[in-house]
Structure formats: C-alpha cells, structure tokens
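This is the structure I have questions about; it appears just below.
One protein chain omitted, others in place.
Chain naming follows the written order as A and B, and within any one chain the residues start at number 1.
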Amino acid sequence: MLEFTQHIINGLSLGSIYALIALGYTMVFGILQLINFAHGDVFMLGAFIGMYSSRYFALDRNPSLGSLFIALGCAMIGCAAIGFCIEKLAYRPLRKSPRINILITAVGVSLFLEFSGQLLFGADPKFFPEIYKPSVNWSIGELVINPLQMIVLATALILMMVLQFIIFKTRLGRAMRAVSFSHEYASLMGIATDKIISSTFMLGSALAGAAGVLVGLVYPKVEPLMGVMPGLKAFVSAVLGGIGNVTGAAVGAITLGLAEEFLVGYWASTYRDALAFGILILILIFKPTGIFGVERIEKV
Amino acid sequence: MKILNLFLATAILSLSVISYSDSNEILVGEVGSLTGNEATFGTSTHNGIDLAFREVNKKGGVNGRMLKLLTLDDQGKPEEAALAVKKLITQTKVTAVLGEVASSRSLAMAPIAQRYKVTMLSPSSTNPKVTQLGDYIFRVCFIDPFQGHVMAKFALDTLKAKKVAILRDVKNDYSVGLANFFTDTFKKNGGTVLVDQSYSAGDIDFKSQLTAIRAKNPEAIFIPGYYTEVGLIARQARELGIKVPLLGGDGWDSPKLKEIGGSAIENSYFSNHYSEEDKSPQVVEFIKNYKEVYGSVPDGLAAMGYDAAKVLTLAMTRAKSLNGPDLRDSLAMTKDFAGVTGKITLDKSRNAVKSAVILKITNDGFKYQTTIHP
Partner (left out) sequence: MNDVTVFGIKACWKWVVVIAIFWTFHLLVSDRLNPYIFDIIIYAGINIILAVSLNLVNGFTGQFSMGHAGFMSIGGYLSAYLTMLVFNLFPGIDTQSIYGTLFFLSALFCGGLGAAVSGYLVGLPSLRLKGDYLAIITLGFGEIIRVIILNIETIGGARGLPGIPALSHFGWVYTFVVLSIFTVWRLMQSPHGRAFLSVREDEVAAEAMGVNTTKTKVRAFALGAFFAGIAGGLFAHYLLYLNPQGFDFNKSFEIIIMVVLGGMGSISGSVIAAVFLTAIREALRELQQFTQIDFRMVIYSLMLIILMLTRPNGLFGTKEIFHFIPLRRRSLHDVKA
C-alpha cells in the first residue's frame, strides 16, 4: 500500500513535468495545427538560459523564491524571443504550403537547435545551480514528497488556469480561438492573424522556458539533448488529452506520468520508452480526438 | 547518370585532395564520438589522448619523429565509426588507431583494423568480444567480467551485503554487460539479486524504479551506468529515504558526479582504474597538466585515453619497425607499464591485466578504499 501510494505521488510529479511542456505544445497546435517538434528544444534552451542567468546574477548564493522568479523571468523572456524568431523565420513563410512541408521544417528546426546547442554549450551535462532550496522533504511515515515537485505541480495547475483564462476571457484569447477556427475568416473579421499566431507562439515558448527552469531545479542536470524525450512525451500527453485543449493536456500528462510510473514500478522497466508511443498509437486508432478533444469535420 | 557521375567524381576528388604524408611524422588515427548522444565521453577521451601526444612530442617524439593525431568523429554511430576507421587506414594510412570509447563502435571497427593489419588500441571498450575479433585489437582497460566480479566481491566481502538490487541502463552496452557479470559472480558466491530494474540514458526521473527497489529492502544497489545519470539517481534515492550504499563501475569517475549528485552520492562506492589520491608522479603530473590545458579536472575516460596513447607510443618506440605486425608484436609485449590508471600488462588475449581500486565517495572527493588484484 505504501509502495502504491508512493508510486502515485511519483507519477503525479512526473506528470506535472510533462504537463508544463505539453501546455505549450497544445497551444501552438490548437492555433496552427502544427506539431512544433522544436518545442522540446525550446524547453532545453529555457533550462540553459535559466542556468546561465542564475550563474550571471549569482542567484545560488542566496537561494530564495525571488531568485527562482528572476531565473524564470529570464528564461521565459529569452524563450519567447526564440519562439518569435522561429515562427517568423521558419514557419510564417510556409503558412500557405502543404502541411508536410511545415512538418519537415519543424523537424529541421528541432535538429538545428539540438546540434547547435551541442556546439554552443558543449555536449557534457551541466549542473543547474540550486537557486531555491526548500528546507526539508515532507514525509508522512515512509511516504516522501519533494516540495520542489509540488511547486512544479502547482505551477502547472496555475499556468493551466491562467491559460484557460487568457483563452476564454480576454480579447487576445478570443482572437486566438477565432484564428484557430479559420485563418481566413478571422482575418476577414479584422483580426491580425499573423500577430495572433506570433503571440501564441511566444506564449507557448515562454511556457517551455518556464518548464526548463523548473525541471532544471528538480532534476539539476542540463544538456543539449535533454528536450528530445520529454518533448515527445509531452506531445503524447497533448494528444492523449485532446490536442488543442489546455485542460486536456494537463490531464493527459498526469495520466501518462502515472502510467509510466506503474509500468516501471510493477511490470517491465525496460519498456518505458515504448509505453508512451504505445499509448499514442492506441489513442490515435481508437479516439483520435483524445479525451477532451472535439471532433473536427474535414471539409472537402 | 551523367550528374550522378559528376557527383561521384567531385566527391572522390574532394576526398583525395588533401594528403598527409610527411616522412618525419607518425600518423595516428583516432575515432571518437565527438558529437551525438555520447559526445561527452568521446571528448574526454580525445582530450586525454591529445594531452599524451603533446607531452610525447615535447620530449622529442618517437625516436625523433613527431606524432600527429588525426581525429575523426563518428557521432556515436557504429557505421560511421567503421567508415572513419577505413578512411584512416586506407586513405590517410595511419600507423595505428586509437578508439573507440564504447564497445558498440569498437565492434564495428575491429574487423576492419584486423583485415588491414593495423593495430587498434581501445582505451575503454570493456565488452570481452572486442579483442576476440582479431590479434590486432588491444585494449588498456579491464573487461566487464573482471569489473563485475570486483564489485560483487566487494559487496559480499567488505559491505557484507547479501541482498542487492540492480539498476541498469538498458540502452548502454557497457552497463548491460557489467550488470550481467555482476549478477553471475554475486549469485555464485551466495548473494541474491532481489530486483533488476532498468532505465535508459537520457532519462531524468528514476523514482518509479527506486520506489520498486525500496519496497524490496536491498542492502546495496548496483548501478553500473555513466555519471551523467547516476548523480540524479543518487539524489532521488536519498529523497525516497533509501540509505543503503550505491555501487558502480568506472563509468562513475567524473567530477560531475559529485557536482550533480551533491551530498546524496556520498557513502557510495565504485570501482575504478586509479585513485586521484595516488601520489605516484604520473598521476600527479597528469592531473596538473590536464587542468592546465583544458581547465577542468580529468575524468576516468580522459585518463584511459591518456594511458592508451602512452602505451601505444611506448610500443612504437620499442618496435623494430612501424609496420603492422611489428607494431602489433611490440604492443603485445607491454608489461608493467606504469600508467595513470595503474600498472598495465597486456595478456595473451590482448586485454589489460591490472588491478582495480575501489573508491568511496565522501564529502571531500573520492577516497581510496581498497585494491583488488585480478
């Protein structure tokens, strides 16, 4: 029973990591119907920006929530800028091209970020400075909860609600929804579609940046290829929850986190990486719209 | 077909323009993973080799001839390693080949070196099969069975641990090999392996494996992976309240382990080729020079690369001539070479026979525990 409960706690905290990345994924997909392969790599860049900025400001000398916010701010701004550039240089010129071409470009951008990251930062893993240190682990009997991971879970939930608010309660959100419904109709209604897409991209990338810093804090190791697997798994979470749906992404991520946890804990740890893709395949075959997704009618 | 021919012609031309022949130089090839997933290991080894060559050249080279190192990257892929070594041997006409770090690449390279009768010396490929592929293939590290045996014996005899758990890196041939041989020896000597979990390199969350391990109450956990993951594993193990010592192999040897693992990794043990505390002149000098040139503390792979290069140059100095068979015979004669990673003797099956040391990780570095002889 103890083991089981611990597994649930672990699964929740792992899921919250996936959720942080999946939120950005699902935002971009919702508006562009584009799998932004580079999202995982923007997440990696976020972790690096967080690391370098905390080194620059010597944030690990007085670890506190304030230091964490400074690093988060730097990473989010940096990643938003990177996201803006990626969208402007690589995706915008292809807005009218077939989807396959945009997909190939996304793969290209992803590979470019990974390998130039290796040249720029070096391939060896770097230590992420401890810019926020909670006093002790919370434990109930033998159950252990890492407060950092609870911060991640809370951040993921808060961000999810903030996004929900932006999408459904603000002018920007309304414009986003309009653009995701149809680019042409939206621009006919006087919405500057390019601007909206650009800001969605920046928002999504800023989320990835935040995720990078938080992951760096919980798992203090950053390296240029760290975004590949989490990126893919976050994508699976987004599809599982119904891609384009913010709540769905969070729910899908937690589900995936728990599923991985139980597979590894009780059955076969060697098949862990296959699980995410197995789930993806099953969900795409039996309910391609995901848990919360809405059926889109294909227009001829 | 015309354009195809044109492409081929340009390709072949561009490949053959540059020639390296200079009679006063000895060309030595190196194949390593300078980019890709395992770039960090390839880079360390390359630095070690490079440092050794600099030192040899500073002292006047090999019998008056300077050494020149040609390094080719294989991105961590076996097929690229095979192409690279073929290029070094047939195009550049190197005298000998150093590499690869990982057995998976060495296994692809070895048949080629063997076919062209060029000596190949691997710094750290521990899979026993590597040197079985031919009599031109050597290594300066100990092989998996020995290291697995060392750790199993240590766990049983010194730590008195009868029940252990294993956490292996399923993607990594080194880790899988070590885990298998550890299990063999451990079971043969009366121990039990309670649970055998795995992860794959690049993972960051190991709590599910560790929770499953915790439930079985082992007396030690054997984690034969690379330092890149072990630091995080240690942190998460301590977080979950697992207090038993963690055991590992030479893949742990890096200052990064302590940096990432923090205090969590303390009171753990790993087998290694040498100890930094060793005050023998070659170790002291190596660490000092390495810091000077690269600005960081060397890890185990750098030391292995350094020793491989030194063993090779010594064999060259001794050899009657530098052609394939002579160099091979000379290298096979290597006996009691006092390297950074211990006294190296190459046995009949071209593997290094040397003792392993066990290090304990403490607050101020890796402390020498004991030496285990083969």
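Here is the rule we go by: contacts are C-beta pairs under 8 Å (C-beta built on N, C-alpha and C of every residue); 3 or more make two chains touch, one makes a residue touch a chain.
Keep in mind that what you see is a predicted model, and the values were worked out from it rather than measured.
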Option from B:Thr35, B:Gln147, B:Gln209 or B:Ser254 whose C-beta touches the chain left out: B:Thr35
Touching residue (missing chain; options A:Ile8, A:Ile77 or A:Leu284): A:Leu284
Touching the absent chain when the full complex is considered, from B:Val28, B:Ile49 or B:Ala84: B:Ala84
Residues from chain A at the interface with the omitted partner, ascending: 33-35, 90, 93-94, 97-105, 107-112, 114-116, 119, 232, 235, 239, 270-271, 273-274, 276-278, 280-281, 284-285, 288, 300
Chain not shown, touching residues in chain B: 3-4, 7-8, 10-12, 14-16, 18, 34-35, 37, 70-73, 75-79, 82-84, 86-87, 90-91, 103-104, 107-108, 111, 116, 127, 129, 133, 170-173, 175-177
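Just so we're on the same page, only the chains that are shown with their structure count from here on.
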Interface residues, chain B side, partner chain A - complex: 35-37, 39-40, 43, 170, 197-200, 202-205, 207-209, 211-212, 214-215, 228, 231-232, 235, 239-241, 256, 259-260
Footprint of chain B on chain A - complex, ascending: 2-3, 6-7, 10-11, 13-14, 17, 115, 118, 122-125, 127, 137, 139, 142, 144, 146, 215, 219-221, 223, 225-226, 228-230, 260-262, 264-266, 269-270, 272-273
